[in-house]
Structure formats: structure tokens, C-alpha cells
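Shown here: the complex without one of its protein chains, the others still in place.
Our next item is chain A:
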Amino acid sequence: MFRVNARILFVLSLALFTRLWANGEESSDGIELFETRIRPVLVESCYECHSVEADEIEGELTLDNRAAVLRGGRSGAVIVPSDPAGSRLLRALQYDDPELQMPPGGKLPEEVIADFRRWIELGAPDPREGSAASLETISSRAASHWAFKPPVRPDVTESDADKWATNAIDKLILAELNSAGLSPAPQATRGEFIRRLYFDLVGLPPSWEEVQAFEEDKSQEADRKLVDKLLESPQFGERWARHWLDVARFADTKGYVFKEDRIFPHAYKYRDWVVGAFNDNMPIDKFLMYQIAADSMIQGDEDRHHLAAQGFVTLGRRFINNPHDIVADRIDVVFRGMMGMTVACARCHDHKFDPITDEDYYALYGMFESSEEVQDEDLPLRLADKAAPQNVGVFIRGNAQNRSKPVPRGFPKFFTVSAQTVKAGSGRLELARAIVSPENPLTARVFVNRVWGHLFGEQLVRTPSDFGLRSEAPRQQAVLDLLAVDFVESGWSLKWLVRELVTSSTYRQSSQATPELLVADPENLLWGRMNRRRRDFEALRDGLLAVSGRLDKRIGGESERIDTEEGGTRRTLYAHIDRQNLPGVFRSFDFASPDAHSPERPHTLVPQQALFLLNNPMIQVVARDLVALLATEGSDDRVAELYRRVFAREPSAKELEQAREFLKRGSPNPLPKDEWSFGYGQISFSNERATVKIEPLNYFVENRWQAQIEYPEKGFGHLSVTPEGGHPGNRTDCCSIRRWTAPEAGKMVITGELARPSENGDGIEASIVSSRQGVIASWIVEQGAQLTEVELPVVESGETIDFVVGCRGNAGWDSFQWKVSLALESSTGWQKWSSQQDFRGPRPEPLDLWMQLAQVLLVSNEFLFID
């Protein structure tokens, strides 16, 4: 306190001095009031946050001199001279408005507030001369922010030309490389190039024959024909649709919505619409507009299918149907996805970093509030304008109960140069137009940047959904701007853009960097080489299906679950996406989270990926089917065929040799034994010793082991073993038997409960029999339940324990449940088994050596990475 007071004294003495030459126009009363009653308060209570000396200036407001006071802050003027009621400063001091209270530490005494009121009434006389210090404000920064200025096509002078450069992109890239004293990497081989193109354009590997033909025909014509062929193939739309679905946070389900049906009806039609739009090369401005405002754009019935485009807006998470969260998600997906602006941040207060106010947010909110959802029979949820559109007031601090006066529906103010006023309707059409307006500096850049990222592995702007004030201009802004301008010029043609990029020499560079380049540009910011890329989830799974002949190439239609035993056969694009319970395989392989708009996918390397590739049943059936495709006979020929199918190339002599070595043992090692087996038979006694005669049950039908394919069967009746229990056969020599074999010696505890639910019939007889110790215990159960607990102080390795259940003459109604738990304490600790959990059907055959070899090729880096 002392320090502050000293400062006040200093200021006061300075003030008295100042007064000597104070401006004569201002009444000396007013000046005296200011000096004695106002200035000390400003110093003590306001300057901490509202002075050029403050560590951090709040609200872009400084109060250091008259000019600064009159300028006001981010929210506008704070003082209207002679109008206390109209002065924001006084409102803040009065503490009446819970959202506008200053100073934040507590209300000032009433007499101080009265002084301020009087001071403003007097015209806010203030002797402090000087101009208002220029502050770095959001608007000053926004005015000069690179991304908020329209892109200008850079001059690409002919003098930059070089044999290396194919198009304007190359000239710009080369110029930057050269100015850093670097040169581009050599061009990729034809083999690398065709694999890269297939990966990027259609997401599937080329066949050996295609690679052969391309390697042989070295003409430029061949290059052009290949690019055209891939751009025209329907797989192009499938590949590129998935990129857009990441942006659109697409899923087939609503997320958590209590007990409501979680499936979005017809969500797949939005996905199919995107595929179709890309295949038809729909202009991207139209593509974007349809997704916001198709309902106001379509003319007749032939356009009706475009209503599916609005799935972009509607297919987000439902947030337990909280309307405010739903709208926030929609504003977010539209603005981050299309314009690279994080507008949803302004839901509770003005954006902290960008020129977006809370009023801007609620101007957009009103557009969605004025739209209603329509569920047609054959389309995904779509939007239509409500009969009576309405404006919405700012939810003060995001609180729906506390709203300002309504804000007119409209586009964020900073960008209004590209927007029309909303006159009627919800305003979504105006919103869509403003986004694709030629005046909008962001949309084309944001789109072009994403496409670049998909083709080059990294974007030019590395924050692809945030082009706001925090985003730095990319090192190669000239390339971005060139592409943005030419892309619009091309009629917003995605295929034009992709062709322009993939036919550049920049794209065609090898992924091998020279050592000097690696040191000079480790992050490849100058694009002097291609980035080596690992197959994304879709390209990996689709590639596995394709080379094994399992791929179902149907285009479009309802989604398919891929978290099944064999993992499905359609392209991954068609996988059912349950946003609430996304199967682990999606997450392990860096799938874009469908919870919210996804700017880009993470690139992680986690052991779960390798575990999937080593152990998942899907990879096993892929290996099996791949081997089944091999049409040749001799061992080396078959290996060569395998290489051609997986890598689209011939194996080297060394590789043939390795394969021979791998295959020479002939058959795979047997799988480790399972402790459980399932059979039938009876207990027989010889020399007072009980032994169990057991025959295997050979048929596994409907999760039940049985003796014959028919069930029930004449001779065996209902004889079976099931996860919970089973049923004895019709005769006493047809007991139902579950056998457990000890993997090692130890002490054993068996617990369980045997139950026969039926009141009819004559009951069952159950025994636990050891191969070494004979009958351990027996029970007869006529109806009801019986605990079956025994301890075996010693069991030997290989000793069998049989759980035998027979009928007592009459097998009618003898269905039983017998769940047992086994605990074995051996030298290595405790091990446990459960008859129910461990129950299983027939054991699969081990993968043969050919399949094992195929699997190795499929998970090798040559398959996983694209050079």
C-alpha cells in the first residue's frame, strides 16, 4: 500500500504542477475535480490493467491520457462526455450489470462513483495531453494479418524457369530452395511415382501389370494418361470423400443420447453425396454451399438428392440433445472446416485472439435457430427455414438465461465485405454465399491447403483449420496464394487442382533427401523432397483387402461393421462409425475423431498397431486368401507371384533365398495346447479304479458341442456341452463331459455350482474325476442347485480333471448348468480358469508357412510406407 500511495503522491504533485498551464477552456472546477477525485482513482484502481505501463492491457483499453480515454477499448467508447448514463465506464463502476463490473476486486465507494458521474457531466475534463498510445489490438493485428488479405497471384517470372520446373508451383518452390542455397531432390522412379499416385488419388495399390506397363512406357503421354485414368476412376471420389468426412466429423450415430435410437437414419447418403460430388468434379464453391443451404438452392426434383449435402451440418454429435451445444458444433464445423476460423470460441465471450465477437457468434446462432430439422423418408436429417426467422441475443457468458438484445442474423463483422445482409429466411444462404464469395480471403486458401496436405504429407499452413491471428504465414505463402487464385480461376475444380499438383516436379521428387538438405531443412518447410508417408488407416486396410482379392468394390450404400471376426470386406470408407463406441482399431490407427471437426489426423506409432498386424484375425484371413490366389506351382514361382501381388514387383534372388529358408520346414509348429476339451462317454471301474472313457464331440453348432450334425439326434438325444453347462445323452454311456488337463503340477481348488432347473424327470448324476486320483466327488441333483467345491492338494502335470454329467436312466428335462472355476497354485504363482469364459468352438488350424510368409510381406515397411 505504501508504494501505491507514494506513487499517488508523486502523481498528485505532478498534477498540481500540470495544472499551472492547464487548458483554459476547461473549467478550473472540472480540472480540480479530475485532479483530486478522479486521477487518484484511475491510478490506484484502473492502471493495473488499463495503462500502457500495465503488464497486460485488458480489453484494449488504456486510460493514460484524455485521448486514450476518449478512444475507448475493444468494446467501444467508455465515456460519452456529458452523458453519464450513456457512458460504459459509469455502468461498470455502478456494478449493476453482472457482466460489466469494474474494478474487478470490488465496487468502489458510492461517493467515488458520484465523483465520476459528476466528472462526466462536466464533459470529462482531462488535462492530460498527448495522443493515445497505439496499442497492438486484435483489430490492428487483424488489419495486417496475412490470411485476412485476399490472395494475390504472385509474379512467376520466366527468368525463374529451369529445366526442372514443370509449372508455376515448381518455379516458386525452386526459387526458395535456391535462395537457401539448396536444390530439389532427384525425381522419383517411375515405380515410386505410380505407387504414390495410386495411394494419393485412389487409395489403393496398383497391380503388378499396371506398374510393369507404366515402367515400360516412359512417354510423357503415359504420365498424363495415368493421372487422367485415376482422376476419372470412381475410386478417386471414395479416396477424397474420406478426407472431407474428417473435416465434417462424419459418423453414423449421434453419440450419447440416453435411450433414444443412436443411429442417424440415412447418414450414409451424405457420405455417398460427397463421393459423387468429387467424382463429378462439382465446383467446390457449390459443394460447400450445398452443405449449408441446399434447401434454398435446389430447383426441382432432379436436384433433390443434393439435400443430402446438409448432413455436413446435421450429422454431428447430439450432446444429449442440448440445442446450444448442437448449434456450437455446427458453427464450429462450418467455420473451422470451410474458413479456418475458430468462431465457436466466441460462444461465451469475444474471441481472445481473433476478430470475432460474441455478437458475431450469436448473429450466426440466429441463422441456425431460424432453421429447423426435417427428417425425410430417404435422406439424412436436413435443414429448412422456419416460417418465422428470429434473431438471438448474446448469451452473456454463454448463459442462455441471460441474453442481450437480439443481434441481427449475419456474417462475422470483420468479414462482412464478402457478405450480404440477411433480409428474409434463416440467412444460411447468405452465409453460404459469403463463405465462397470472391471477396472472402480464406475459403479457397483453406481448401487448397488441405489438398496440398493430402498430397504432400504436410500442409503449407500447419494449422489447417486455424488461419486466424495466431497462424503464421507459411514459408511458401506464394505457393498457397498462387494455388488459391488459380483454383478459383479454374472454377473451383478439385480435379484441376489435384492434376496441377501431381504433375508438378515438386510432387514428383524422390523422398530421399540429400544429407545436406536434411540438415538444412529437417522439417521440409521448403519442399525440397517428398515426405515419405505411412499408409493411413483406410489405405492400409483397403490395400490389404485389395491384394488378397477380398476387396468388395461396390460403391456407396449402407455402412458395414468392420469390428467383426473377419473384419469386413468393403472399403474402409464404408465402415460403420459409431462415435460413442468407436472400435479400438480406428483409434489405434489414428482415425480422425468423429466427436468434432478434425483439422488433421495425428501420426502416432503405438504397439497396438503392430499387435493388430501380428495377431488380428483380419490379417490372418487376408494372408489365407492371398495365398489361395496363387496360381503357379513351383515354390520359387509362387514366391515371385506373392511379391508381385503384394509389392507389384519381382523378388530379388536374395529374397527368393530368404523365402526358401523360411518355407523349408514344411509345416507350421503346432499351437500351444488348450487346457479344455469337450466330449462324451462314461465312467468305468476296473480294479476299484475309476477311469473316464471319452470320445470327442465333433460338431460345433450354435455355440454348442454335439455328437452329430443333427440336434437333437435319435441315438444321442440332446447330448451337448455349452458355455454354461449342457445336456447328457439318452444312455448312461453318453455322459456330457468337459475335460481340463493340468499344464503343470500344483495345488488345486475347484469351485462351482451345479443346477438342474426342471422339476420334471428323475435328475442327473454329476462327478469330478481325476485321471490319477479317480472319482473326487459325486452329486445327484433332482431339481435345484448344488455347490461343487473340492480341493486337490496335489495335481500332476498332464493329469486330467473331468466334469462328467449323466442321466439317471431317463434323460428327459436333464438340461443342466455347471459353471466351474479352477485355481492352480504352482511354482509360478496362481493361474485361473473358468469353464464359461474359456469355452470355445473348434480351434482354428495354424496358419501354414505360406500364409505366415504372406503375412510378413503384408506388414513389412515396403507395404506400409509410400516413398
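One rule holds for everything that comes next: contacts are C-beta pairs under 8 Å (C-beta built on N, C-alpha and C of every residue); 3 or more make two chains touch, one makes a residue touch a chain; residues count from 1.
Methods note: contacts and distances are computed from a predicted model.
One subunit of the complex is not drawn; among "Sulfatase", "Sarcosine oxidase subunit gamma", "Sugar ABC transporter permease" or "NAD(P)/FAD-dependent oxidoreductase", its UniProt record names it "Sulfatase". The residue from A:Leu611, A:Val701 or A:Ala777 that touches the chain not shown here is A:Leu611. The chain that is not drawn here is touched, among residues A:Lys218, A:Lys413, A:Arg554 or A:Lys832, by A:Lys832.
Where chain A meets the chain that is not shown, the touching residues are 106, 320, 322-324, 399-401, 511-513, 515, 518, 523, 532, 534, 581, 584-585, 587-588, 593, 595, 602-617, 620, 654-655, 658, 662, 668-672, 823, 829-832, 837, 843-847, 852-853, 855-857, 859-862, 864-865, 867.
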